[in-house]
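For this view, one protein chain was removed and the others were kept in their places.
Coming up: chain A.
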Amino acid sequence: MLSLSSQYPILVAIVPLMAAPICALLRGKTAPWAFTTITSACTFYISIQLLFSVASSGPISYELGGWAPPWGIEYVVDLLSGFMLVLISGISTGVLLYARESITKEVAPQQLGLFFTAYLLALTGMLGISITGDAFNVFVFLEIMSLSSYALIAMGERTDRRALTAAFQYLIIGTVGATFYLIGVGLIYLMTGTLNIADIAARLPEIEGTRPILAAAGFIVIGIGIKLALFPFHVWLPNSYTYAPNIVTAFFAGTATKVGVYLLIRFIFTVFGENYSFGELGLTDILLPLGVLAFLTMSSVAIYQTNIKRLLAYSSVAQMGYIILGISLASESGLTAAILHIFNHAIVKTGLFLSLGCMFFVVGSTYLKDLEGIGKRMPITTFGFVLGGFGLIGVPLTPGFISKWYLVVAALEKGSIIGYSLVALLMISSLLAVLYIWRVVEVAYFRDPPDSVVKREAPMSLLVPTWIFILGSFYFGIETSFNVGIAKVAAAFLMGGA
């Protein structure tokens, strides 16, 4: 008899997929939420088991339906994908713990079943992208994730009708991105006759000088770049994050763009190989300026926002710039910094959006003008927000400091004038982060609250998950063996020419 644990790679994607239609049938305020939370917790448990077994006994390959790769679809769990699985399912579960009271304020009760169905489908898509070893399967999961995320963002409509136009804009841009990816995969299939990622990687070196492969690489990098909000393609992100329901924003801020980065790393390092990506394709010359522009311009734009949610959304694009910079350095230390920052930024940003969600729950707005004196009205929540803000700036003891430290080390390793100027630019960007966090602090602590309001905290069901993320971020900023350890080994594995 097959043991259940040998089926974990398929279960992690299929459990939320099968749970989704059941969830659509559930009614009431609590049932869909409880069902989704349990499902998400199951995937979290399976992900942890997978990560442990990968860490102890090497990559797992799972043949779907018993068809041997490269003919059948293969699911591959290596250290990086196991890491992504744990990150995604962990953040999803944490956000869901918070969701019960928060979401009833933003979505009509009769729509909750369908809302959580879309949530489960988005989770399925992200987990599927992380685990699959088949280039076309990635497209399918990418679209499962994207279509459900358009629906989830549009659910913010009850609070602000601009959620609809934001979702539509994202749908147009996201579909163009996914179609570019599809064209790229088509060109690769045309040249190699295979869709299995490992098989493609083995066959590419023979034909990597040809023009279709060059075009394929271009289409895939741009397509994924749109999905991960790479600097000039980021326009959909601030709108979507601003008008989506709070838990959706918190969930996506930690996971959706990170999945895009994971795909980019997969294609650059595993499929095309770093020699081709940074040699013939010259990705450093493209990605490095874009990453630098992303964190400089977006941090500056964030300073001038009047809505804190939008401020954090711009800051997300800026943080993606750090990750892209780490990748573009084309070195093991750069890649380590990038993988590390995927994890660290996910935790910090989710914690920030959750504490902002607490403020929204009580005040009903995320505009700076409505949150004057919030530090006196909601001291616990606001303190959590400030601690999260330290993480964004990169104050020592926070995870933001750890990943910036590694990024600076990687930039210095590059040497010459470029490396030094990169370090200077990183410092400038951190100062810009101080400015935009300071704007919130100033409004929260140095302005008096309106006279009519009384001091009132968010309920415990919101505060506890928020503080789990905030304290968790400090834990991973001080005791770094888990995140740094995995990032280092995963980077070495990817650079080792898998």
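Keep in mind that, in the parts below, contacts are C-beta pairs under 8 Å (C-beta built on N, C-alpha and C of every residue); 3 or more make two chains touch, one makes a residue touch a chain; residues count from 1.
Definition applied: contacts and distances are computed from a predicted model.
For the chain of the complex excluded from view, the name given in UniProt is "Na+/H+ antiporter subunit C" [choices: "Phosphate-binding protein", "Peptide ABC transporter permease", "Na+/H+ antiporter subunit C" or "TonB-dependent receptor-like protein"]. Here the missing chain is touched by one residue of A:108, A:190 or A:380, and it is A:190. Of A:14, A:64, A:114 or A:164, it is A:164 that touches the chain left out of the display. The omitted chain makes contact with just one of the residues A:63, A:143 or A:280: A:143. Annotation for chain A: contacts to the undisplayed chain at residues 136, 139-140, 143, 147, 150-151, 154, 157, 160-162, 164-169, 171-172, 175-176, 178-179, 182-183, 186, 189-190, 239.
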